[in-house]
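The complex appears here minus one protein chain, its other protein chains still in place.
Here is chain A:
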């Protein structure tokens, strides 16, 4: 377990900033406690200082996980965000997409969302923007990266 290097922090922040933008500093600098990012076995964990001090007493090969896993670094040092980060990203998300109940199941099983299945969407969302997808009951489902617009300009989704 070790803290992240400058390079790794930068890569991770760039990825997370795609979803929450400048609200990332609210994650770094929290009023209710000191939270930090630690790397263990290529995975990045977001953990409070208290838990970190307890986890330091466990040897590295026996430690499985600590705090919340935000994602992992791949072999080529790219950062891949995991679903476990959703609880921390959803409140700070800049662009949100709500899907209708009918399309929700289909989406959760991996299919694309058609325009008819889209309930609401924050305005000024550009193409390929990172968004957090919510169900109609305001439950965050997942964070996705790609948003495909219908072809041609002049539609409601165009930038």
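Everything that follows uses one rule, which is that contacts are C-beta pairs under 8 Å (C-beta built on N, C-alpha and C of every residue); 3 or more make two chains touch, one makes a residue touch a chain; residues count from 1.
In this text, contacts and distances are computed from a predicted model.
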The complex's invisible chain, by UniProt name, from "Phosphatidate cytidylyltransferase", "Tryptophan--tRNA ligase, cytoplasmic", "Ribosome biogenesis regulatory protein" or "Importin subunit alpha": "Ribosome biogenesis regulatory protein"
Option touching the unshown chain, where A:2, A:62 or A:75 are the choices: A:2
Contacting the left-out chain in the complete assembly, out of A:28, A:58 or A:108: A:28
Footprint left on chain A by the chain that the document does not show: 1-3, 5-6, 9-10, 13-14, 17, 22, 24-25, 28-29, 34, 36, 38, 49, 52-53, 56, 126-127, 153-154, 158-159
